[in-house]
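One structure coming up, written as structure tokens, with questions to follow.
One protein chain omitted, others in place.
Up next is chain A:
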Amino acid sequence: MAALTETFAHAVELLVSGDEQLWTIIGVSFRVSFLALLTACVPAVFLGFILAYWRFPGRWFLLSMTHTLMAVPTVVVGLLLFMLLSRSGPLGDWRMLFTQDAMIIGQILLCLPLLVSMTHTAFQSADKRAWETARMLGAHPLRCLWVLMHEVRYALIASLVAAFARIIAEVGCAMMVGGNILNYTRNITTAIALETLKGEYAQGVALGLVLFILAMILNLGMALLRGRGQLSHR
């Protein structure tokens, strides 16, 4: 028990003292995941919208595929990307394996199905009159989409939070295509896995605390937003 409290104390000390190595690892995690989310959110919104508002053959199949892809384990995505990016793979010439870019691509692949599926649900539940009214009043389709996005903004933010949570907390893909290189591709989750194996629990606990605090902030933020987004008069 004494060892456990000691580890915790050491972890907090690492965090507070601004341990450079620790904060570099946190920085890598956030940089990679933010960039991945930023890249994925625009196409995801368009895809989600098209799936919700456009009737075309194969729509049902595409929707089922996005739901299926949501359930794919992160290591499988990592494996696929590893095979593509390895020197002998079809994209080997890109020299991308074990870089942050590879991690970003992996995380985009991981969060895109989730984002598409959640934005689709959001758009589907939206008041259809929002889109129709904007169209009928002669607005440009992009502006109509903006009106619709405003209508379902809370659901869209929730989908962003869920996607971010999925990619910042994943280990498999980051480990496989990132390679866990210190100060470059070592992020929170791969560091925890490594340090624990080495028996260095303090850093792992410190990083775990960061993830926990992040999850708490995001969820409190969502709860605050939901509180403000009460049912309006219609």
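Everything below uses one rule, namely that contacts are C-beta pairs under 8 Å (C-beta built on N, C-alpha and C of every residue); 3 or more make two chains touch, one makes a residue touch a chain; residues count from 1.
The rule is short, and it goes like this: contacts and distances are computed from a predicted model.
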item: Chain left out of the displayed complex - its UniProt protein name, from "Carbamoyltransferase", "Energy-coupling factor ABC transporter ATP-binding protein", "Cobalt transport protein CbiN" or "Helix-turn-helix domain-containing protein"; value: "Energy-coupling factor ABC transporter ATP-binding protein"
item: Residue, one of A:Ala130, A:Ala162, A:Ala193 or A:Leu218, that touches the chain absent here; value: A:Ala130
item: Candidates A:Val12, A:Leu80 or A:Val147 - the one touching the absent chain; value: A:Val147
item: Touch list for chain A against the chain that is not drawn; value: 50, 53-55, 127, 129-141, 143, 147, 150-151, 232-234
